[in-house]
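Shown here: the complex without one of its protein chains, the others still in place.
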Amino acid sequence: MNETNRRNERYNEYVKSVTPSTSTLKSLLNSFWIGGLTCLIGQIIFDLYKWIFPQLDATNITNFTSMTLISVAILFTGLGFYDVIARRGGAGSFLPITGFANAISSASLEFKTEGLIFGTSVKMFSVVGPVVVNGIFWSTVAGIIHLIISGLML
Amino acid sequence: MNVKTLHKGNNCDFLFKDKMPEFLSKHEYTRQTIFFNNPPSIVGKMAVGGCKEGDGPVGKYLDKVHCEDKIGEKTFEKAEIDMLTEAATGAIKSSGIKKEDVDLFIAGDLLNQITSSSYVARDLGIPYAGIYSACSTMSEGLALASMMLNAGYFDNILCATVSHFATAERQYRYPLEYGCQRPPYAQWTVTGAGATLLSRGGNGPKITGATFGKVVDWGTNDLNNMGASMAPAAMSSLIAMFNDTGTEPDDFDLILTGDLGKLGSDILRKLMSEAGYPLGQNYIDCGNMVYGIDQKCYQGGSGCGCSATVVNSYVLDKVISGEYKKVAYFATGALMSAQSCYQGETIPCISHGVIIEA
Partner (left out) sequence: MLENLLTYLIVFASGGLFCVIAQLLIIKTKLTPARILVIFLLSGIFLQAIGVYEPIYSVLKAGISVPIIGFGAALAKGAITYAHQFGFVGAFAGGLIQTAFGVGVAVVASFLVTLIFSPKSK
């Protein structure tokens, strides 16, 4: 067994040494400008809404901004060019909220063939599930801890 | 019985080094390889590919190229079934044998419960044996069919396999429209189907031997780096075949592996030369040749359609035209599922091979 493990280890090391890695600088640069641009567009939309609807407060405008970004990303996914951008952008296109939208809509599109109930509805969160579940769980924990600490302070 | 005792132990290589002994050439098997005394011939073949494969280096050898991904169907799975049906019926037609005379249909694909093959078998109306060996399904099918034909149980057996980029992507990776970056060592599942009709009589290239592989796992667990996982399996089966037949790599006009891709075939070359069987110019890999460098398919093609289309178009054409006299076709398959990898298992791989002679 030991012999096998040693061979496997050696082989894995060898494979690692010959496997080409992503060209670091180029992919970092791509994710930088695509990610940066997405955020910049978000800020521009935010400022635009603030200018059009001066009576609204910042929270609502933030919500509208992310709604707009999400809708546009989903439309791009449907038209089939979000993944073309993403192949270039890498983290630059999955880290912003648009990547979240793309993950939901791509899964929902993919499983359309099994029907709207058993396909789309069941599998919609198959890719983005970890984010939603962990987000809800840990934010609840954060809320409870906050409550306990503030209770202790009193 | 005598033969078997002779083969105990590993230091009896001298038996085969010079020439294959007379008794071995008939209906015998050594450790992993079978030799056929009544070798079946390949009488019909057909290869169907997608658009990307049609643009590739072997594109001009394909019998049919579909540029529409769904071939007018509602789902990619239906398109896959259509392609396999087309390849299967085309292979029967090209042989001139009547459909009723085909005794058995051996097929497999990459989808869960090999549904595509089973649905095709439903419509073909030929007795059916479904097999699964991931990307080495085609060579496993050819090996099994050759054994059955050699034994005389059947007269004509149709072997076929199919894979589709969109259906494999959904099953093993992410949704199609999901924006994810593939690492540069990833491979691209071939959209294509290949079918071969083997016959007990008839003219055509003969399958003279078959090697069944062992499951080899050298502890790699990267789902994207299939070539590196499968190279040891290919090495294991190739060495078994060279040992059993007493041949060297140079004795073959062409040594063909399934879908190791560029990286995997480089690793295989290195492994084989370390094992004492350096592969020369006569070694090529189907995954490496199915796409051109400019097609941005990373390390090349994968999937069971990969070697099936290349073998049933380019390779067999060259064998029939006489350019290649002796071909060793060793397709490799990775026998994992998406779940087994998430559960921390490493990737078990296998390689089955057949020897095709003109």
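Think of it as A and B in the order they're written, each chain with its own count starting at 1.
We adopt the following convention: contacts are C-beta pairs under 8 Å (C-beta built on N, C-alpha and C of every residue); 3 or more make two chains touch, one makes a residue touch a chain.
Being a predicted model, the structure only gives us computed values, none of them experimental.
Student: Sort through B:35, B:76 or B:242 and give me the one touching the missing partner chain.
Tutor: Checking each option in B:35, B:76 or B:242, the one touching the absent chain turns out to be B:76.
Student: When the complex is taken as a whole, what residues of chain A touch the one chain not shown?
Tutor: 21-22, 24, 27-28, 31-40, 42-44, 46-47, 62-67, 69-71, 74-75, 77-80, 83, 89-92, 94-101, 104-106, 108-110, 112, 116, 120, 124, 127, 130-132, 134-136, 138-140, 142-147, 150
Student: Using the document's contact rule, name the residues of chain B that touch the chain not shown here.
Tutor: 50, 69, 76, 164-166, 175-177, 180-181, 191, 222
The definition used in the following text is that only the chains that are shown with their structure count from here on.
Student: Based only on mean CA positions, could you tell me how far chain A sits from chain B in angstrom?
Tutor: Spacing between the chain centres: roughly 39 Å.
Student: Write out the stretch or stretches of chain A touching chain B in their complex.
Tutor: 5, 7-9, 11-12, 14-15, 18-23, 27, 77-78, 80, 82-83, 85-87, 89-90, 93-94, 99, 102-103, 105-107, 109-111, 113, 127
Student: So in the complex, which bits of chain B are touching chain A?
Tutor: Residue positions touching the partner: 74-77, 170, 174-185, 218-220, 225, 228, 232, 263, 266-267, 346.
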